[in-house]
Each structure stands twice: as structure tokens, then as C-alpha cells.
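See below for the structure under consideration.
Of the protein chains in this complex, all but one are displayed in their positions.
Coming up: chain A.
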Amino acid sequence: MRCQNSLWRENHVPFPGVRRLSYRPRARADNDRAAVRWRNPHSARRRAIRSRRSPLSSAVGSGHSHDHSHGEAGTHQHDAEAWAPADGAERLFYTAVSNVCAGIGFSAILLVVMNQLRERGRLQLSPGRGLAVGVAAYLAVFVAPSLGLPPEIPGASAAALESRQLWWLATVILACIGLALLMLAKSWRRLLGLPLLLLPQAWVPTHQGPLFANPDPQAVAALTALHREFILASGLTNLVFWLLAGVLCAVVLKRSVTATGEGTDVAAA
């Protein structure tokens, strides 16, 4: 497994919380993006400009090496020279672009799913139903994998990447099928959805040992608080995203269906 964590480039320190506690007096968190940027982008940017290199990176680095000790350690290497967007506007730009791409990808699939349901007469295209589909998608794509692998801030220890990616994919697919069974199947077959929802939780590629391999308990407390905040923030933003996606997909699909004149026979069905 190659480590491509740009957070561990020389001039990157992910945890401003640690700096605030003056864990190291000279420590400058010049980069805090995923976890904190949504809270205060300007101070993050200023810090990025101000500081170049921080001793904290080596302090947190112990957690990093531990992170990969149970992976394929032999092939592990840092991609220090790999391209990464510069902090500040460039990084915000790439994050915005990839957010939009993720939205397009999820919505493309959601549109097809909703259209299939509509063709089979199982879904009326109204904003309310779109909201319901959005909630279901939120449960399947965000909540189900988060139960096993909660949203994590950069620097948290975790199991090998490939196993987690495989688990994520399996969990999301099983949750989609399970929720569909629960909501759409008839009579006792609904109950078949439950084991599909629960099955992946029995086998979660968890990390053995502490979440943060930082030796300082104060720093760990700060990181844990930050982690909790991040779970809350990502949970809320994902909920808003899926509700919006559900409603907009329903509205757009209805419009395109009525525009092609296909909607008449479906309305009768």
C-alpha cells in the first residue's frame, strides 16, 4: 500500500487543536483542512502563509508509521514529490470540483434508480417522495458505512486501505439492497432486508489500538473532540446533500418524463 497522504508532506500539520494547547511551543499548524477549515477558513489560510515547517509533524508522525505497520509495510513509501493542490484557494477549488463530481456521480445513479422505480410504478415523482428517497440514500451511503468506520479526521489510525474500501463498497451495496427490500418488498420478504443491513457490521476492518497514536493525553483529548465535531459536521452536510439530491432528482426526472410525454401512461399506472 502506498501512502498518498498529502497531510504528511513536510510542511503539513493537520491538528490546530494540538497547537492551541501549546503541545509544542513552536508548533504551527499550517494546514488543518478537512477537520477545521469549515470552521475558520481564513485563519487556516493565514497560518498556511505564515509558517513553512513544523516540528509537530514529526510528533504526530509516530501515529503515521503505526498506521501502516499492519499494512503492506514493504511497499509503503511517502509520495513527497507527488502533486497536490497548494493550500488556500487552489485546494478549496479542487475540493469544490471533486465535491461537485461526487454529487454528479451519486445523482446519476440516483436518477436511474428513481427512474427504474417509476417505470415499475413503485415511486411517484413528487418532492416529498424525493425527500424520502434522499433519506434512504443517506442511510445507505453515509450512515451504514459510518456505523462501522466513522468519519475520520486525517491522522487517525485505521486498518489497511484496501480492506476498508472493499468493506465500504460491500456495506453500501448491501445497505441499498436491504433498504430496498425493507421498503419495497411484500409481506415477510421485507424481513430479508434486515440481515443484509446488519451483516457487514459483523465484520468491520477495525484498527487495533488507540485511534490517535499521539503520546500526549491532552492532544488526544483535543483530537477526540475534533473527531466528534467532524462526525457531526460531515453527518449534517451529507444529510443536506442527500435530501437535496433526492428532491432535485425527483423534480428533474418528473420534468424530463413529462417533456417526453412518457408520463401519461405512468400516471395511469
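Note that a residue touches a chain if its C-beta (ideal position, glycine included) is under 8 Å from a C-beta of that chain, and two chains touch if they have at least 3 such contacts; residues count from 1.
The rule we apply is simple: contacts and distances are computed from a predicted model.
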Worksheet item: Name the chain not shown, per its UniProt record: "3-oxoacid CoA-transferase subunit B", "CbtB domain-containing protein", "Acyl-CoA dehydrogenase" or "Amino acid ABC transporter permease"?
Response: "CbtB domain-containing protein"
Worksheet item: In the complete assembly, which of A:Ala132, A:Leu149 or A:Leu199 touches the absent chain?
Response: A:Leu149
Item to complete: Decide which residue listed in A:Gln165, A:Gln201 or A:Gln218 touches the omitted chain of the complex.
Response: A:Gln165
Discussion item. In the complete complex, the non-displayed chain touches which residues of chain A?
Written reply: 2-7, 33-34, 37, 67, 79, 82-85, 91, 94-95, 97-99, 101-102, 104-109, 111-112, 115-116, 142, 145-146, 149-154, 158, 161, 164-165, 167-168, 230, 234, 237-238
